[in-house]
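The complex appears here minus one protein chain, its other protein chains still in place.
Chain nomenclature is as follows: A and B, assigned in order of appearance, with residue numbering initiated at 1 for each chain independently.
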Amino acid sequence: MHYLSLYLEFIKINLYSMIQYRVAYITSMLAQALDYGVSFILIWVMIYRFGTLNGWLPYEVMFLYALSLCSYAIAGFFLHITMSNLSSMILNGEFDEVLTKPMNPLLYLASRNFSPGYVSHIALSVAIMAVSFVNLGIKLTPYKIIFLCICILGAALIQGAAFLFTSVPSFWITQNRLKQILFHQLRTFIDYPISLYNQFVQIILTLIIPYAFINFYPAQYFLGKQDFLMFNQSFQYLTPLIGLVLFILAYKFWNYGLRHYKSTGT
Amino acid sequence: MPIIEINNVTKNFKINKIQKGFSGAIKSLLSREYEIKRAVDNISISIEKGELVGFIGPNGAGKSTTIKMLCGILVPSSGQILVDGRDPSVERARNALNIGVVFGQRSQLYWDLPMDETFDLYKKMYRIEDKRFKRNVEFYVDLLDMHEFFRRPVKQLSLGQKMRANIAVALLHDPEIIYLDEPTIGLDIVAKDKIRHFIREINKEKKTTVILTTHDMDDIENICNKLVMIDKGKIIYDGMLSEFKRTYCHDNVIIVDFQDLNSVIEDSRLKVVKVEGNRKTIIYDKQDISSGEAISLVTRNNIVKDLMLKEPEIEDVIKKIYEKNMSL
Partner (left out) sequence: MFGTLIQLLIQLSLWYALIGSNSDYGVSFRDMINFVIINTIVSTIIYCNIGRVLLGKISDGSIANDFIKPMNLKYYLIFDNLGKNLYDVIFGCLPVIIFSLFILDFKPPVNFTGFILFLISITNGIILINMINYILGLLGFWLHATWYLYWYLSALSRLFGGTVVPIWFYPKILADITKFLPFRFISFEPIQIYLGKLSISSSLKVIIMQLLWILILKVLENFVWNRAERKVIVFGG
């Protein structure tokens, strides 16, 4: 419980900082939301012309993209700044200061670097999801809404795990860009339904680097689709579980990197 | 029982050997060759509660490695470290509750907000009770003279003001031990004075143990009562500062402005090292001849217009010791 009130304190102080620059924050959030909005419009424009994309209607693909964006933003709240700065923090000694605090280092970093700006991404993606449901004539029961939130959180855990896996190597090597690019580029595959790609890619995105669980499989459940490719129907429910497992693995990896840092320094 | 015990601690680092030339680069791709750098070599230090320790050494000597091990950031390769009875690398968070750390020019404060916002955050982080928190904040703001800029955003503060605020933050939770790394670097003389005075006061009031890492010898002279010198991973001095000065700092200096150009000094114990017209710089060893006798010798047969007596500079002594160590 101590951690909860401490965490709220961190959020409070970050919000205060944001209020100092509220004009800049708001204009920047609006602009970013607009840019992402254009992405959604382009998806719609593209698919509308052809009717469907492998059996996926325009609003279904927009829903897919919204799920991906929303979960990315939630993970980004806590991990984006931390993960992109980890390398430079280690190089200039700032990371050592983190280790002198009476807190779990990852928790400290996530709290200190909380980025409230991502709220615009979440607002936009939730709006798109709502619009998609309306347009597709899908009615959501309270249970479904709760499960949707759980799936989004599960997807956020997968995104967070990806953040961690790609930045922990900074503890060993300084130039980490290749892996980062690879992981982030790989994520762009899920912007569209993975049924587009050949089976090899589908297997990688499902069983090896399970990005497809971020949006493709849970979308089946909420959109009432049956596009399971070669996999089992149960996959549509698995996102929260996969998210939890992956994040725990990523956290263990983080601790492993931390142990290595403590025995070898830089 | 000493509050800090470092027993036979060694820290080795594996450094990748970078081979020369193109073929070397290919070779290093295939098989990594390592070189073992011994940053800290079987050192033992013991520090009692309330001591003000100056920890000095040339760059690369093993200072920061030692401090990092004390904070729990690095794990020793061998040996044992106990800080207030705990192993800092095993009980990192518990140890962290007990220490305060100030790193030179780096700031812990939130940039856009006044320092008291960061204070509130640290109150929660270090679980400081309300009463103690209020008392400490008042005490520090007073002692560090921060009333005027207490509510101003940190980004508007001068370097000296930021430094004072950073020290206050580090001490809010009444740590038993504080580690200060170059706390007065880049500050003007007034600010330096304030901070040195503050550290001495804290130590007097709360018996805080202070470990000061610095290249500024004035800091050491003004704050510390104990001196630990490290070079090439080994401890070359560990004892009281006064003892150090007594043992090593022999050479006193008198700078004399004589009336006549041809003044004569007839004692082998007095060495003239510099002549600038009528001004002569004379060195003598305090163990051979007392200051009083030296002065009377100088003034006995010559008319002296002005005379200046200088105590030995620690800095020069230390420089000599480093140089001697390098040639070993």
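Everything that follows uses one rule, which is that contacts are C-beta pairs under 8 Å (C-beta built on N, C-alpha and C of every residue); 3 or more make two chains touch, one makes a residue touch a chain.
Being a predicted model, the structure only gives us computed values, none of them experimental.
A.B. asks: If I'm reading the header right, one chain is hidden. Which shown chains does it touch across the whole complex?
C.D. replies: Missing chain, whole complex, touching shown chains: A.
A.B. asks: Looking at the full complex, which residue from A:15, A:31, A:145 or A:173 touches the chain that isn't shown here?
C.D. replies: Only one of A:15, A:31, A:145 or A:173 touches the chain omitted from view, namely A:31.
A.B. asks: From the list A:65, A:133, A:147 or A:189, which touches the chain that is not on show?
C.D. replies: Only one listed residue reaches the unshown chain, and that is A:189.
A.B. asks: Suppose we count only contacts with the excluded chain; which residues of chain A make the list?
C.D. replies: On the chain A side, contact with the omitted chain comes from 24, 27-28, 30-32, 34-35, 37-39, 41-42, 45-50, 53-54, 181-182, 185-186, 188-189, 191-192, 196-198, 201.
We adopt the following convention: only the chains that are shown with their structure count from here on.
A.B. asks: Nearest whole angstrom, what separates the Cα centre of chain A from the Cα centre of chain B?
C.D. replies: 46
A.B. asks: Flag every residue of chain A that touches chain B in the complex, lowest number first.
C.D. replies: 2, 5-6, 9-10, 13, 16-17, 20-21, 93-94, 96-97, 99-104, 262-265
A.B. asks: Hey, which residues of chain B end up touching chain A in the complex?
C.D. replies: Result: residues 13-14, 65, 68, 71-75, 89, 92-94, 96-97, 99, 101, 103, 106, 108, 110-113, 117-118, 120-121, 124-127, 153 of chain B touch chain A.
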